[in-house]
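The complex is shown incomplete by one protein chain, all other protein chains being positioned as in the whole.
Chain lettering (A and B) follows the sequence in which the chains are written, and residue indices restart at 1 in each chain.
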Amino acid sequence: MTVVYALYGVAALLALAPIAVFLGAAPRASSIIYGACLIIASGLGANALLALFGHADASGVTLPLGLPWLGSHLRIDPLAAFFLVVVNLGGAMASLFALGYGRHEETPQRVLPFYPAYLAGMNLVVLSADAFTFLVSWEFMSLTSWALVIAHHRDRENLRAGYVYLLMASFGTLALLLAFGLLAGSNGNYAFDSIRAAHPSAGLAALVLILVLVGTGSKAGVVPLHAWLPLAHPAAPSHVSALMSGVMTKVAVYGFIRIVFDLLGAPDWWWSILVLAVGGITAVMGVLYALMQNDLKRVLAYSTIENIGIIFAALGLALAFKAEGLFLAAALALTAGLFHVFNHSLFKSLLFFGAGAVLNATGERDMDHLGGLIHRMPKTAFVFLVGCAAISALPPLNGFVSEWLTFQAILLSPQLPSWGLKLMIPTVGALLALSAALAGACFVRAFGISFLGRPRTPAAASAHETDGLSLAAMFVLAVLCLIAGIVPGFFIDALAPVTQAVIGVNMPHQAGVQWLSIVPIAESRSSYNGLLVFVFVFLSGSIGAFAIHRFASDKSRRGPAWDCGYPDPSSITQYTASSFAQPIRRVFGTTVFRAREIGEMPPPGGMGPARLTVQVHDLIWEGLYVPIADLVGIAAERLNVLQFLTIRRYLSLVFAALILLLLVLAIWQ
Amino acid sequence: MHGLQFDVAHLLAGSLVLVSFVMLYQDRLYALLNVYALHALVLALSVAWQAFIQQAPHLYVTAAIALVFKAIVIPVVLHRIIVKLGIHREIETVVSVGLTMLGGIALVALSMVVMLRVTAGADPLAREDLAFALSVVLMGLLVMVTRRNAVGQVVGFMSLENGLVLAATGAKGMPLVVEISVAFSVLIAFIVIGIFLFRIRERFDTVDMQALDRFRGERR
Partner (left out) sequence: MIRDLALQGSEMLLVLLLSPLLTGFVRKVKARLLRRQGPPLLQPYRDLARLLRKDVVLAQNASWLFRAIPYIVFACTWVAASLVPTFSGGLLFSWSADLIAIIALIGSARFFQALAGLDVGTAFGGIGSSREVMIASLAEPAMLMIVFTLALIAGSTQLSTMAAFMSSSEVGLRVSLGLGLIALVMVAIAENARIPVDNPATHLELTMVHEAMVLEYSGRHLALIELSSFLKLLLYVSLIGCLFVPWGTATPDADARELLFGAGFYVGKLAVAGFLLAVFETSIAKMRVFRVPEFLGAALMLALLATLLRFVSGSF
């Protein structure tokens, strides 16, 4: 029954789209639409939670839509249920945020119709149980999010972002189309059940893996297919950015898990090497790119790329263990990856909401134009700080738990016999550790430059606090981050049916462990208790504060900043985002980005200013995308000749094509 | 063979790899020479320990040769050459230290994979020592490739030879004759290189390889 309820919810969301068109730019339109989305998404999320906790029906529903001989299969199994929870929690929170934020939207008629359709599309992708429905919903999801990306179409940057997004999305869908075509075979068995039953040959499975990695990876933002993500995610309105980064990338991860873990059958050992390599490189490159950006939303978009890398690395580990038959370790690695999926959707949505609030309050996205916002927007600053601490994997919040679980899985991997894995896994572990440390640096920078310090522009100095509904959405997400960090055992148990369905075993039951610790493998090996760590830190801090205030002094007074005796009233002498990243840019960026600092001093006695130029090259864009674009341009130039042929030439082209097809038909049996 | 003897042999071979890493890290000539002296000292200790556990007294002679010749005589002579030639004391490396060390790790990983796969059935102590020895050889080559200064390249060559000696002693029963002939040929090569360095310095006033490259086309 749960799948039927889910379909009702999706239908309701789809029905909201024409209602939004009808309402147009009416004053209460956004409240009505977002409120309805909030209610429907919450309902869908509760339904998915019910399905996850054991009330899922194994049989699905087949609707008479789509291909005539196939119909449209839809089903909720545990994997789909988990991802539906993620999608609808993100959707509900975004709708709640948009109830407050959407009031400031200038052209609501360009956003409102596509928003419910976008939510519906994402739900449908996860619900589909055959290739045709999957691909149609996938394209629908891409197109509605494209419409949302170019909603603010007056800005040329947004149009360019939409163009690149459309190109990459089409490319990804093409890869997935080829993959499903190969899987379904020449008989056209598109239903997932029949694909699962057919066992493809090793070569075919390898080709499908690569195509799926390209297709879902480009939607998730895997390096080097990530170029659209930092353009498109910031261009959309903030609640949509949160959905794209926090939720749509997870739908891509769902596609990867569904096809590679579920439909392809037993994996080969070398698949995991590919996925691990991709994950590790993506993680480090993502966070290094993030450290070079000054635009707050672009920092968050690149940080999404980093976290997707971490998720793919965990999935690669799970593949390696599964290929070797070490199913318990595979369950641990898969749980770590899925837990990170959940955590990332929480804190990335929270961070994007915060960035949206800042954008609303100041009109600025550039960190170099912000500063001192902690005084003007204290509540927003507090929840944004919780988000930054969570994404930097600080205990006792949730980011640390998924990172800890991933490291425990890495420590299990010396049992794997393959030499390639023996060398790849410690390297990937080092890359993950490096990306975690750099992520901490990135978010100290993001929070510190935007919210702390002194305001750098009048816009920042006159910011106002966010409205109550948006704050409520952020606050709920912050509380969820804390809960997931303190009692992770419940979440690990909730993931047990998923790993049971995908791998065949699940992790040891966590709810019974004393004091609410988590023990992923065995007590003698490792355990972690988030609640106790939280209690200890809280108690030590409180005891310290109380003792000092009671027995020592508790007086304080204000004065000018010490600054070694040279206080400067001008706020431009404090560190900017670019200067904060300078040491890291010099250490890592010199090789990775060919970063150069060029200082030009005026001659002695000259009156001109000194100039400092920082050059950073995106080597992937310059080395991969620009040559391909140039090639396409050259090919188009050559093919342009076809526009100017005579009628006789056109006729001969048609004739030649016909002869060719008949020849092929004659030769190929 | 297992137990403490195994572990100490491994520890000494691993220390040799560690000192090779330290050699990759150096960018001053005198420090490079000191690290090379340490390299030869650790080699002497390792060979002496092998002599102890294999009960092969001729290896003690090898250890003594390594100690006297390579740890004392050669660094002192190179030091005096540097002073005499007045070579600028800082070595410019071709690539940054970070990338060189990354290359060092990749070389160690490569030699691990090669040695442990190729010698799958042999004695475990010998295999792993051979893997370490191959790493030292490869890192000596890396030192030669990434230094601009001729003296730096000579030191890389000598550390490569140390790796070869480690490999030979690890595989049981290297006869003394081989060691003496290898050491002798290295000595000859060394003297020849020293003479060449003096002549090059006389003629071109520098031993920087990049500067010397400019003169190659002048014969036209």
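Keep in mind that, in the parts below, a contact is a pair of C-beta atoms (placed from the backbone, for glycine too) under 8 Å apart; a residue touches a chain by one contact, two chains touch by 3 or more.
Only a predicted model underlies this, so the values are computations on that prediction, with no experimental measurement involved.
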Missing-chain contact among A:Val444, A:Ala459 or A:Leu624 belongs to A:Val444
Taking the full complex into account, find the residue in A:Pro458, A:Pro560 or A:Gly606 that is in contact with the omitted chain. A:Pro560
Of the listed residues A:His153, A:Arg196, A:His509 or A:Arg586, which contacts the missing chain in the full complex? A:Arg586
Which residue, A:Glu106, A:Asp155, A:Glu523 or A:Glu600, contacts the hidden chain when the whole complex is considered? A:Glu523
At which residues does chain B meet the chain that is not included here? 3-4, 6-8, 10-11, 13-15, 17-18, 21, 25, 96-98, 101-102, 104-105, 108-109, 112, 116, 124, 128
List the residues of chain A that touch the chain left out of this view. 371-372, 374-375, 378, 381, 385, 389, 392-395, 400, 404, 407-408, 410-411, 413-414, 422-423, 425-427, 429-430, 433-434, 436-438, 440-441, 444-445, 447-449, 452-454, 515, 517, 523-529, 532-533, 536-538, 540-541, 544-545, 548, 552-564, 567-568, 571, 573-575, 579-584, 586-587
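One rule holds in what follows: only the chains that are shown with their structure count from here on.
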Suppose each chain is reduced to the average of its Cα coordinates; what separation in Å results between chain A and chain B? 49
Which residues of chain B touch chain A in their complex? 96, 98-99, 109, 113, 117
Chain B contact footprint on chain A (complex, rising order): 419, 423, 587, 590-591
